[in-house]
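The complex appears here minus one protein chain, its other protein chains still in place.
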Amino acid sequence: MSTREAQREPSEWSLTLREFFLGQEGVLVVFLVIAVVVLAFTSQNFLTSKNLLNQARLMTEVGLLALPMTYIIITGGIDLSVGSIFGFSAVMLGWLWQEQGFPLEVAIVASIVIGTLAGLFNALFIVYVRVPPIIMTLATLALYRGLAYGVSQARSARGYPEWFFRFGQEDTFGIPTQIWFFIVASIITWIVLARTPFGRGLYAIGNNVTGARFSGIPVDRYLLVIYTFSGFMAGLAGFLFTSRVSTTRADSGTGMELDVIAAVVLGGTSIMGGRGTIPGTILGLVLIQLLKNGLSLSGVKGDATIVVIGSVLILSILINNFLQRRFAQA
Amino acid sequence: MQPILELTNISKRFPGVQALQNVRFDVLPGEVHALIGENGAGKSTLIKIISGVYKPDEGTLRLDGQERPPFSNPREAQAAGIATIYQELSLYPELSAAENIFMGHAPRTRFGAVDWGRMRREARELLASLEIHDLDVNRKIGTLSVGNRQRIEIAKALSLNARILVMDEPTAALTEADVEQLFRIVRLLQERGVAIIYISHRLQEIFTLADRVTVLRDGEYVATRRVTETSEPELISMMVGRTVDDLFPKLPAEIGEPLLEVRDLWRRPYTLGVNLTVRAGEIVGLAGLIGSGRSELAQTIFGIMPAQSGQILIEGKPVRIRHPGDAMRLGIAYVPEERGSQGLIRQMTIRQNISLAVLRALTRGPFIDRQGEKSLAERMIDTLNIRAYSTNQIVNKLSGGNQQKVVVGKWLASQPRILIMDEPTRGIDVGAKAEVHRLMSQLAQQGMAILMISSEMPEILGMSDRVVVMREGRVVGEFSREEATQEKVATAMMSVENGASDAAELAVDGVQTGAKGR
Partner (left out) sequence: MAATSKAYKSQTVESGFSLRSLTHLLGSQEFILLMSILALSLVVYSDNPRFGTERNLLNILSNASYIAVGAIGMSMVIITGNIDVSVGSLIGVLATIAGQLAVHDYPIWMAWTAPILAAMVVEGFIGFLVAYLRIPAIVVTLGMMSILKGGLILATGGAWIYDIPQEFFLAQRQPYGIPMPIYFMVTLVILAALWMHYSPTGRAIYAVGGNAEAARLSGISEKRTLMTVFILHGFMIGVAGLLFATQFTTIQSTVPPGLELMIITAAVVGGVSILGGSGTVIGAMLGAILIRVIQSGMIFLNVSAYWLQAVQGILILLTVLADILRRRRQAASIGK
C-alpha cells in the first residue's frame, strides 16, 4: 500500500504538469505573456494601471456572461440569446424607471428579475419540450431583441441620477466597482464548478448525459439552473453596462454572444461539451481584451476588432480539436 | 445444390472476448436457414460479418462457390447481393416510401433526373410482387406502422437485387397480422430463389418457416439440422447444453425478510403487471431473452422510467420512486447493462466515476471532500482489485473487466441494501468474472438483496437462489435453485405457445402508451 502510494504521487504530478502545458491553459498563458510583452514594447500607454484597470472595466460585462456560458457549453449546450437578454433587461431598466415612473432601485431589481425570467423561459423549453438549445436561443435572440426594440420604440433612456453611476463609472477600494462583481462571480462560479457536486454533475452531463442520469444526477434540474443563471447574469451585466455608459439603448449588446462564446472556447472549453474551466475562460477573456486593446492602441477602430474575435473563435476550436486529438493518441 | 454463400472457420475476437471460434455456415438458394442461439452466442457477430459490418479475423467466404476475401464494408456486401434488415431500420422518416426504397439508386430519366413516375411505379410493382397492395408508396415513412416499414425495407433489398436476405429478429416488434404477412412474403421470396438467413428466438416460427437451422453456443458452431429432423427440446438442449462448472463460488447465505417487493407493476410497453420479491441475503436471477423486459423492469424500479401503476415496497413499506434519486435514497443501486453509455462517464477518472453516485454524501460543507473522495476510490480499488496505476486514471483506458469493477464500485459506494445488477459479467474475461461472482456472494452473505439480470444460463443457474423468468413484459416462470435446470429455464424463456398473440398485445399496448405521449 505504502509503496504504491509512493509511486503514485510523482506520476500524478507529472501528469498534471504535462496536461497543463499541452492543454489549452498552458498555451494561453504563453500567448498572454507574449501579448503583454509585445504590447508593452509597442505602446507606452499599455502598461499603465489606468489603462489596465480601464480594460478590466470594459471586460466585465462580457466576463459576467462568459461564466454561465462556460457552464452551458460544458454541458454541451449553447446560449445565443445572452446579448439580447442583456439588451432587453437594460432597456427594461430604463423604461420602468423613465416611462413607468418606478423608483430606480426597483427598476434595477426588476430588470435583473426580467433577465432571469428570460433565461428561465429558454430553460423550460430546452429541458421540458426538448427544443435544441441552438434553435431555442436563436429564436429568443430575435424575440428578446425584438421586445427591447418594441418596448423602447428605439428611444434611449438617459438622465440617471449621480448615485447610479457608482456601479459602472466609479471606483471602489481603488478599482472600478463593477470589477468587484466580476471577481466575486468568478470565484463563486469557479469553486462551484471545480469543487461541488453540482459542478461535477455538469461535466458528467457534457460527457455522457445518459450515464449522468443513470447515476442519479438530476440532469433536468441542473440544466434549468444554468440557463436561468445565464439570464440572471445577463440582467446583472445589463444593469452594470447601463451604469457605465449612462444610457440604455435597444441595440445594447448586439453581437455580444460572439465575444462571450469566443472567450469561453478560447479558454479551452470544448464546444462538444465535457471539458472546460473557469480560470481558462478568464484567461480567454483577458487575452481577447488585450488583443482589442492592442488593436485600438495601434489605431484600429473599435468595430473592426471583431475580426480578431471571429478569427480567434475559429482558430481556437481548430487548435482545441488538434490538441485533443493529440492527447487521445498520447 | 451449391450453396449461394458459404462461410468456414470464421473466428472473430473482440477485446476480452472470443465472439466467434471456427464457425461455419452456409445457405442455399431458395432456402430459409435459421440461426439460433442464446443471447451472446455470436449470432449477431456472424450476421455482421455476412453483411460486411465486421471483418473476421480468420476464415473463408465463398460466394456461388467462388472463394473471395471477406467484405470490408457494408457496400461491398450489398454489391454482392446481400441485404440485411436490422431491428432498428435504416430509413428516412420524412421521405416517402417509394423514395426510401430507391434512395441512392433511383431510376433516372434520359437527362439524369430522378424519374419519380417510374420510381413510384417500380416501388408499387416491387410491393405488388410481394403481394402487398394496400401500401401507398407516397406516404411518409414516419407515418407507417412498424410492419409496413419492414416491408419497405424488404422491398429496398429487392430493388438492389438482393439474392441473400438477412433478417435479424424480424418479428420482434410485429403484430400477429404483420407476422403472418411477413411469413407470406418470406415464402414468396423463397420461391423466387432468394436465400434467407433468419434469426429468431421464437422456436415456433423456425419450425413453421425454416428449412434448416444452425445452432451457435458461446461463439462456437454446435450443429445444423433440417427442421423436419429435429425437435424443440433437442434445439433447446443444443443451445444451452453446457456443463455448469464451478466458476461460480456461490456461498450459502442466510435468507431473511423481503427487502424489495414489486406488485403488479406497469410501465408500458415493456413492463406488464410484474410481481417480484427479493429477500435479504438472496440472489434472484432474472432470466429472459433480449427484449423480454428485464432491463426495463430494473429501470422502472430504479426510477429511470417511473412506473405507471402498481406498487413497490421496500422492507414492506410502500414507496414512490419517480427518479433515480428516490431509488438511491431508498437504498437501491443499479449496475446497468450498457457499461459504456449508462454505467460510466468514460472520459472521467476512476475517482470521479466511483464518487459520482455519492457526491452529496461526500461533501464537507458545500464542497466535495477531495481527500474523502480519493480514499473512497482507493478503498474500492483495493476491495474490488481494480488494476489501475492511479485513482486519476481515465476510465476509458481500463480493460472491460476493470471498467465493470468501477461501475460496481460506484454503486457499492452508495452502500445499497438492494443491488440490481444487469448483465454483471458481460464482455469481461474469466478472471474478472469469477471476482465479480465472488463479490456478489459475499454481498449476499452480508444481507444484501441482489437482483441479477443475466443472459448467461450458467451464471443464472450458478449464482441464483431463485430464478425468475420473464417473457414479453411478464413473469412467466419461477424456479428454486434446486428446481432450476437449463432446459426448464430455457423453455420458459422461449416457450412456444401463443408467442405471437402476446406479441400482438404488446404492440397494441405500445400504441396506446405512445398516444398518451411521454
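Assorted remarks:
For clarity, chains are labelled A and B in written order, and residue numbers in each chain start from 1.
FYI, a residue touches a chain if its C-beta (ideal position, glycine included) is under 8 Å from a C-beta of that chain, and two chains touch if they have at least 3 such contacts.
Nothing here was measured: the structure is a model prediction, and the numbers come from that model.
Here one chain is not drawn; of B:Pro70, B:Pro269 or B:Gly427, the residue touching it is B:Pro269.
Touching the missing chain, out of A:Leu117, A:Val245, A:Ile271 or A:Leu323, is residue A:Ile271.
Only one residue in the set A:Leu67, A:Ala123, A:Ala157 or A:Ile261 touches the chain that does not appear here, and it is A:Ile261. Residues 74-75, 78, 90-95, 99, 103-106, 108, 112-114, 116, 124, 133-134, 136, 138-139, 142-146, 148-149, 173, 175, 177-178, 269, 507-508, 510-511, 514-518 are the ones on chain B that touch the missing chain. By the touch criterion stated above, the residues of chain A touching the omitted chain are 78, 80, 125, 129-132, 134-136, 138-147, 149-150, 152-154, 250-251, 254-255, 257-258, 261-262, 265, 271-272, 300-301, 303-311, 313-314, 317-318, 321.
Throughout what follows, only the chains that are shown with their structure count from here on.
For the pair chain A and chain B, the distance between mean C-alpha positions equals 44 Å. Taken together, the chain B residues at the contact with chain A in this complex read 304, 323-325, 327-328, 334, 336, 341-348, 352, 355-357, 359-360, 362-363, 366-368, 382, 389-392, 410.
Residues 1, 7-8, 11-12, 15, 191, 195-197, 200-201, 203-204, 207-208, 210-218, 274 of chain A are the ones touching chain B in the complex.
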